[in-house]
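Missing here: one protein chain of the complex. Every other protein chain is in place.
Chain nomenclature is as follows: A, B and C, assigned in order of appearance, with residue numbering initiated at 1 for each chain independently.
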């Protein structure tokens, strides 16, 4: 009987449990045995393997986080440990490894392909949505909804005090969360790492909005651009001459990453998981699952390496129109 | 100065306000005057027109319902009243009518095109997502998330009492909500109008799930198939010989239709609204905006008439796998 | 070592898990052994006993339902089965039984006291808040918040269509949920079993509200008065002469009972559980825990029997003022 293993790697994202569940149940449906590996690559090295049957993934589709846990593992950067990992997999009779992870995890897993010819299937997840080669990564929709729920709350305060509010969202190198959160929360200005622009543009936007009669302002900034605090301090200085309720900031942080996954994340995670198993059944390997133009497809795993997925500039134009 | 009018028609859907806001601000951005028409076609006949400026649509992107209101209007089925409607539009100097509505509203609006050559732009909304010609209609994502939030709550009770629970969701002719809610909530069985199947299949599914060790069951049924009550009564009878915590049902009803729109609905409503105005600016008319393979496009308004959009059968297969 | 047992009985309520957790951890803290009994009185008869240690109740403070499960058990009405129950408890070396339940469960448990002199401690829970002798029962705050969340959503629709909306909430004999939900959602009229009033009063309230310029109406009805459907049909008939957006109804049902408990329910359930153990440690038995004037106290178990807890009439007066 064919045996597959599944692990989650890197930062957690809402929908991971739904995806593990889908891999386990699809595996079972197609008569595969499924092994869960705890703590990502760490568990691969330390052989923390658990058998997973359909009942073991019951009642988790709506849980945030990953019940297989995740951990950093520096040792995986070294050949000898990757060798241990593959030996563990082979000793257990495992035929393929399903990695639910981001770009970095895919590159790590790909070394098992290159060095040991061990079959790998990647399923993209990251709340940042910045994996090249797929229009969507598991967790993004929930993360943005979490961010926007928070901004909706902050706006209550902002309006009551007629303030300028700077909200720092996640995104070290990537502005997808910021951009979507900015559009969906009616932000006056959104700052993302991919397209920087000078501070006076922000100040101008806010001043013009006040002239148009707007009594409060929301600025959304991706953490990769600057901290919310920095932006708030600069704005506070520049806006001093004008009569405002002051400038405040909030760092949304980890609340974006947790919580019950949205319907979209549950369904896409389920589709990705089932499709990944089906592609494997059909003989594919060393691929990643992806969403492209609304369809779930698969591609060579390397597609995503060394390339940068950028938000569409036209979204800025959209935001400019909408914040009039 | 060119003048456009916008109205919302038919059952309300989360995201309508975000869409009105987008039409108003895009209109303003492109130097159009925008008139809001209250209570849909009723306000067209009774000339309930209000001027809409960017500040008038402030703080509504996150509000459910429609601040332009909606109403049934039988008179619009008669030529003489449609004539009044067009006269009102022309007297006011309005050059085009933007209708945010479903299939029925589009057909009504299309009569203004056919009979009076009055330009119309349609923007599709309905929580049912069953408008032919577009992959998505405003309100669907929020409606399904509302339904799944409710089912998540119901599952707590269901599990605690080891019950079978029948949940009736909206969808008179259409199973999109039921199908998505079923997948996202891990339902054992989902019943939709498009693909009926006999009761014994449902009973078998539930009995087999119990044999596999599952201690509770969720059945999702679209209102168009049968009432939750009917299904629950039949199941209650058929499952009597077995040791269960009983069968209960719940009708989710109007809570699906209301509430703060999700990020997806806010963004798609915003995109649809801005794109609709831009297409008009570019000389298009008598079109509907649509989502197709992940892109916002426009099509002749008639595309959607007389055709039925059906869910993909493969989603049933997916559900079968996932509920193992 | 002293040994106590804990069970949950009757309809589930948000906060049960938090309360079990508190009993288990307080037991451990005071060097008691704690046994969980599954499926309430059923598990008592069938001896479904599990040992509960502090780690076994980890991560459940925020889960709805009860992980000890609940079930109906007709046999407990018969002396011979209660005898079996007590024999099971004694064979296991259990010194006292903690019952997290409502009025009926307390009366059942009290028979163990009367007939077999077996010590019992009651902790009141029911979403209805109608247990005599305590100002509060676990689950009420969450249930009302669930109801009001739903009504907030329904209001979006109601306003958009300028409708009258009848919302049926839980409460077969008791109006606490309806009354609180009515005040918190700004209902025009609230109907509860304790203080019935004729239909023309409701119609008058709605008509007068329209005269005052209100464009929609919410009527909250406890299920014990009449079904939402009945009330809606009567109103629909009576309001026909007037120009309204029509009358609709919604039955909130089981969504009130489930879901993540609110902070108040988590804290009160925790306090009740710890206090119950402490009272037992201090030599008290055959008592119920209660909230009285903001303090957690204990009382003889029988206090609650045969008496009816009624809402304060002054709350109606409050509602009349607030819905102006």
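The rule is short, and it goes like this: a contact is a pair of C-beta atoms (placed from the backbone, for glycine too) under 8 Å apart; a residue touches a chain by one contact, two chains touch by 3 or more.
As the structure is a computational prediction, the values presented were derived from the model and not from experiment.
Listed by label, the shown chains that the missing chain touches in the whole complex are A, C.
The residue touching the chain not shown here, chosen from A:59, A:113 or A:159, is A:159.
Only one of A:3, A:55, A:75 or A:248 touches the chain withheld from this view, namely A:248. As for the chain not pictured, it touches subunit C at residues 21-22, 25-26, 28-29, 54-55, 58-59, 61-62, 135, 141, 144-145, 148, 152, 155, 159, 180-181, 183-186, 212-214, 260, 262-264, 266-267, 270-271, 274, 293-295, 318, 320-324. Listed here are the subunit A residues that touch the chain not shown: 12, 14, 16, 63-66, 69-72, 146, 150, 152-157, 159-162, 165, 245-246, 248, 250-255, 257-259.
Note that only the chains that are shown with their structure count from here on.
The chains in contact with subunit A as well as with subunit B do not exist; no chain meets both.
Centroid to centroid, with C-alpha atoms defining each point, subunit B and subunit C lie 35 Å apart.
Touching two or more other chains at once is no residue of subunit A.
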